[in-house]
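Here the structure is laid out as structure tokens; the discussion comes afterwards.
Here the complex is missing one protein chain, while the rest keep their positions.
Going in written order, the chains are labelled A and B, and every chain counts its residues from 1.
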Amino acid sequence: MKTVQEIADLVGGRVHGDGALEIQTVGSLERATHGTLAYAEGKHLAMVGSTEASCVLIPDIELPARTVIVVAKPRVAFARAAQWLLPPRLPAAGVHETALVASDVTLGANVSIGAWSIVEPGASIGPGTVIFPGGYVGAGATVGADCILYPRVVLYPGTTVGDRVILHAGVVIGSDGFGFVFDGERQIKVPQVGRAQVGDDVEIGANACIDRGALDETIIADGVKIDNLCHLGHNVRIGDHSVISAQTGIAGSSTVGREAVIGGQVGIADYCRVDDHGIVGAQCGIPSRKRVPAGQPFWGTPARPLKDIKKQRGYIHRLPRMANEIARLRAELDALKAKLDE
Amino acid sequence: MKTVQEIADLVGGRVHGDGALEIQTVGSLERATHGTLAYAEGKHLAMVGSTEASCVLIPDIELPARTVIVVAKPRVAFARAAQWLLPPRLPAAGVHETALVASDVTLGANVSIGAWSIVEPGASIGPGTVIFPGGYVGAGATVGADCILYPRVVLYPGTTVGDRVILHAGVVIGSDGFGFVFDGERQIKVPQVGRAQVGDDVEIGANACIDRGALDETIIADGVKIDNLCHLGHNVRIGDHSVISAQTGIAGSSTVGREAVIGGQVGIADYCRVDDHGIVGAQCGIPSRKRVPAGQPFWGTPARPLKDIKKQRGYIHRLPRMANEIARLRAELDALKAKLDE
Partner (left out) sequence: MKTVQEIADLVGGRVHGDGALEIQTVGSLERATHGTLAYAEGKHLAMVGSTEASCVLIPDIELPARTVIVVAKPRVAFARAAQWLLPPRLPAAGVHETALVASDVTLGANVSIGAWSIVEPGASIGPGTVIFPGGYVGAGATVGADCILYPRVVLYPGTTVGDRVILHAGVVIGSDGFGFVFDGERQIKVPQVGRAQVGDDVEIGANACIDRGALDETIIADGVKIDNLCHLGHNVRIGDHSVISAQTGIAGSSTVGREAVIGGQVGIADYCRVDDHGIVGAQCGIPSRKRVPAGQPFWGTPARPLKDIKKQRGYIHRLPRMANEIARLRAELDALKAKLDE
């Protein structure tokens, strides 16, 4: 529990109203009750007067007759305040008696390793990291400080994970890339001898899969957020602070720059490049070896600038009119010719 | 083992032939053998005379010279009879000695909790429910009666699951939604403090992922069936008895009404609405904030009524002819002008 004033101090905002009000939780404007912090931007500002929230984070507008905190970016401030008010409830530090931790493993201070977890030889787990039950940390893998590995995460041998990383249930990192060569009779497996490397402050959604590099590394840079059920192939590289929505697949050796935004169910074939700040719309398909520059959103399969796609769709919508006009031209021209032949 | 007459009584059908024949199993018309129950509808009725099945469920047609059960909906009756003849083989009741069940957990009668399962504090498990090995039921989660959780299901804290729910291996329910806000330098995590709520008679396929609400609830209503590897984002709501095929993704805050049918690999962006009885074809893409009304199937990306898509495709197929006709018009018009200029 914090006071409105304490929250204002945290987010660098200015209290208007009662700074001593106590805040227990966060909520939406519609469903907030006493003790709740909410936020409002844009059209939702109309609800600031009627919400039952005890305090609302708002931008610098005409002040309403209620307790608010005025702040430049209410949604960002809300996220910060919510993190502070409602830290995730995590298991206590300690290694569960059933966990199997190899004797040479380096464990930082205050690690929590849940029941039936395995940490194989040569691995290391940084201070403050929590591994929920059923985690598997392969030989030589390293996990940094203050990470959370939810139940049943699997890290293949040699995987490296930075600090403050969140891996949701069922995530698999470092699995074999999909590399085969057909010898005329059968597919021969190309050994996958690289590694997967995950930076700091990364979050990866449930049951997502990241393959390790074939010969070199698969790299997820700092601050990258990857949603549920995504697939990243071998040698993929994702730049700092990029965001990848659910069920997107990125095939081998493709790279995504920093601060790029990739929609859901996008398919990026192999050896592609999405530039820094590139924007790829949901369900896009990017064919092999193509590049997506920044500056405008791409959409469709094969992906093209959204404005080109829209222009093309406009022409397609005109097709019935075009067909009619062609028929009219034909009739008029035939009539004219008949008349001249008379 | 049941007799033909017993099965007819169960499904409300009428025996023609030998009601005392014994039925052990169910099968397809093509591969059925002695002791097998099959069913036939439509064109498959031609096989009723030749199948080796001991009994066939058929609609009210001219009766063949063999043992059949006449019933209004043979496929529905077959499903019911098969459930009765072949109940799933489930582990015996009891809590495995290796399972970790917190001391304050409420366990119903005849629950079965498999090896290396965890039921965290404050959780409750209804009577007759089976948790296969490796299940994880988070703090405060509730599972109703007569559910089956196949191996390695993960329920995050606070998740609620109704009665007679089937969750296949690797299902994750209640994971964090994908909520971040960019502060200009990095993505700030928006705490996900809602819950996921699953109704009665729901079935969810292997490795599917359902995120919990950001502030409120993600809701899967009664009777919903969700196939393998689907993704449902935070605050999604699915109405009663809707069916969602494999690998479909539904982004945050979208709603699907009751008795809707969603094909495989569909992508529904955020804040969309599929109405009650809506039909969305496979691989459809529904852009943000769009609505799919009922009454006709939708298809394509962006999704539109199937008949509009078909009409448009018809025009696109006519393009070569249109181009030719334009070229002919040009030639004829030029010839005419030349002639008139003479």
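Brief remarks follow.
The rule is simple: a contact is a pair of C-beta atoms (placed from the backbone, for glycine too) under 8 Å apart; a residue touches a chain by one contact, two chains touch by 3 or more.
Every value quoted in this text rests on a predicted model; they were computed, and no experiment measured them.
Screening B:H16, B:H168 or B:H234 against the full complex identifies B:H168 as the residue touching the chain left out. Summary of contacts with the chain left out: across B:G42, B:G184 or B:P320, the touching residue is B:P320. The omitted chain makes contact with subunit B at the following residues, 25-28, 31, 73, 75-76, 78-80, 82-83, 86, 88-89, 115-116, 132-134, 150-152, 166, 168-170, 201, 203, 205-207, 223, 225, 227-229, 241, 243, 245-247, 259, 263-265, 282-283, 300, 316-317, 319-320, 322-323, 326, 329-330, 333, 336-337, 340. Against the chain not displayed here, subunit A makes contact via residues 98, 100, 116, 118, 134, 136, 139, 152, 154, 156-157, 170, 172, 175-176, 178-183, 185-191, 193, 207, 209, 211, 215-216, 229, 231, 233, 247, 249, 251, 265, 267, 269, 285, 287, 301, 312, 315-316, 318-319, 322, 325-326, 329, 332-333, 336, 339-340.
We adopt the following convention: only the chains that are shown with their structure count from here on.
Averaged C-alpha coordinates give centres for subunit A and subunit B that are 26 Å from one another.
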